[in-house]
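Okay, handing you the structure first.
Missing here is one protein chain; the remaining ones are kept as they sit in the complex.
Chain IDs A and B follow the sequence of writing; residue 1 opens each chain.
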Amino acid sequence: MIPVDYYIILSAVLFTIGALGVLIRRNPLIIFMSIELMLNAGNLAFVAFGRSYEIAGGEPFYTGQIFVFFVIAVAAAEVAVGLALIVEIFKTKKNINIDEMNSLKG
Amino acid sequence: MTIDLILFLILSLVAIAAALGMISSRNAVYSALFLVLNFVTVAVFYLMLGAPFIAMSQITVYAGAIMVLFLFVIMLLGAENIASVNALPWQRPLAITLAVILIVESTYLVFVRSASSAIITAPEAALNDMESLQNMALALFEKFLLPFEVTSVLLLVAMVGAIVIAKQEKAGQK
Partner (left out) sequence: MYLSETISSGFFFLAPWLVFAPLTGLLINLIFSKPFKFSENMVGTVASLASGAAFVVSVLLAYSVSINHGEVVRWRLAEWIHIGTLNLDWTFRMDSLSTTMMLVVSGVGTLIHIYAIGYMHEDVRFKHDEGRFNRFFIFLNLFIAAMMILVSGDSYMMLFVGWEGVGLCSFLLIGFWYEMDTLGRPSWANSNAAKKAFIVNRVGDFGFLIAGFLMFWHLGSFQFDEVFKAAPAVAESAPWVIVAITLFMLIGVAGKSAQIPLYIWLPDAMAGPTPVSALIHAATMVTAGVYLVTRSASIYTLVPQAQYIVAMVGAVTALFAATIAVGQYDIKKVLAYSTISQLGFMVAAVGMGAYTAGMFHLITHAFFKALLFLSAGSVILGMERGHHHAAHAHAARDEKPKGKHALSKVEGKKEVKNHGHEEHGDEVFDPGDMRNMGGLRKTMPVTFWLYMIGTLALAGIAPFAGFWSKDEILLDANLHFTSIYWILSAAAFLTAFYMGRQIWMVFFGRPRHEAAAHAEESPKVMTVPLMVLAALSVLGGALNLPFEGFHNLGHWLGYTLGEVESLPLDLKVAGISTVLALAAIFISWLIYGRNPLKAGQPDPLKKPLGFIFTGMENKWFVDEAYFAVIINPFKKTSQFLADVIDWRFWHDFVHDTVILGTYNWLSEVALNQYADQKGIDAFANWLGAATQSVSAALRKVQNGFVRSYALSVMLGVVLILGYLIFK
């Protein structure tokens, strides 16, 4: 008996916290984890909406879940590549403070 | 005040606390662990929303594989030694402000502007309910076949990419 709004609010809050983490933390690993948090918040919203459709429609509705399935897969791929990148950067710079990566400074 | 609601509230508090802990922890390992906690909580939510497969895959993939990967890299990089001057001191207040505003906006959107408010009930699912899983698999392989195949390619590409990036150049070797 939970209104879908509550789920959505939760999702929004989690998303915001993830965004906050991206903005505040200087460790790229933490930033990456915040990004995962954001993705996760999105997944939650997907599932919540899918469920409300299913209830409203009366028949089984799997699109939301399948979407989340794909998101998880993509998140996994992204994490793999991203972490490899971070490792490489650490090899070069011996330091993974994101404020040190300012070669794009103009 | 049904049991659903109480459960929801407690779990959401846990989730939010875990998230906050993640972003504010100085120790990267603690952050990772907080995140794991968050993921598990969200998996319970999935269960409450009638998506058992997703709940399980969340725990397995996200919390199990991805976070482990994270932990590997944390240990690899010796992530404790982040002791440098904050180059953007004004970022933190501004970011927090923006985050607050965003939350306010979202809340406003959801509560004031939404058209209807559907009520979600937990599914009456039996323990041996394979039917929903079967149906989902069918949907996955019938309706969403293309994205499925593309995802496999994506995973391949990611794998290759990760290997290429992380490959070490040995001296004298190409």
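Keep this in mind: a contact is a pair of C-beta atoms (placed from the backbone, for glycine too) under 8 Å apart; a residue touches a chain by one contact, two chains touch by 3 or more.
Everything numeric here is computed off the predicted structure, so don't read it as measured data.
Student: Would you mind spotting which of A:Met1, A:Ala56 or A:Met101 touches the chain that isn't drawn?
Tutor: A:Met101
Student: Taking the full complex into account, find the residue in B:Ile59, B:Ala95 or B:Ala137 that is in contact with the omitted chain.
Tutor: Candidates B:Ile59, B:Ala95 or B:Ala137; residue touching the omitted chain: B:Ala95.
Student: Please identify which residue in A:Leu23, A:Ala41, A:Val68 or A:Ile96 touches the non-displayed chain.
Tutor: Selected residue, touching the omitted chain: A:Leu23.
Student: Mind pulling the subunit B residues that touch the left-out chain?
Tutor: Given the touch definition above, subunit B has residues 87-88, 91, 94-95, 98-99, 101-102, 105, 108-109, 113 touching the missing chain.
Student: Spell out, residue by residue, where the missing chain touches subunit A.
Tutor: 19, 22-23, 26, 98-99, 101-106
Basically, only the chains that are shown with their structure count from here on.
Student: Calculate how many whole Å lie between the centre of subunit A and the centre of subunit B, each centre taken as the average of the chain's C-alpha atoms.
Tutor: Subunit A and subunit B have C-alpha centres separated by 6 Å.
Student: Under the definition above, what is the set of subunit B residues touching subunit A in their complex?
Tutor: Per the stated touch rule, the residues are 2, 4-5, 8, 12, 15-16, 19-20, 22-23, 28, 31-32, 35, 38-39, 42, 45-46, 48-51, 53-54, 57-58, 61-62, 65-66, 69-70, 73-74, 76-77, 79, 82, 84, 86-88, 91-92, 95-96, 98-99, 102-103, 106-107, 110-111, 114, 117-121, 132, 135-136, 139-140, 144, 147-148, 151, 154-155, 157-159, 161-163, 165-166.
Student: Which residues of subunit A touch subunit B once you look at their complex with the stated criterion?
Tutor: Going by the criterion above, the answer is residues 1-10, 12-14, 16-21, 23-27, 29-30, 32-34, 36-37, 40, 43-44, 47-48, 50-52, 54-56, 60, 62-66, 68-70, 72-81, 83-88, 90, 96-97, 99-100.
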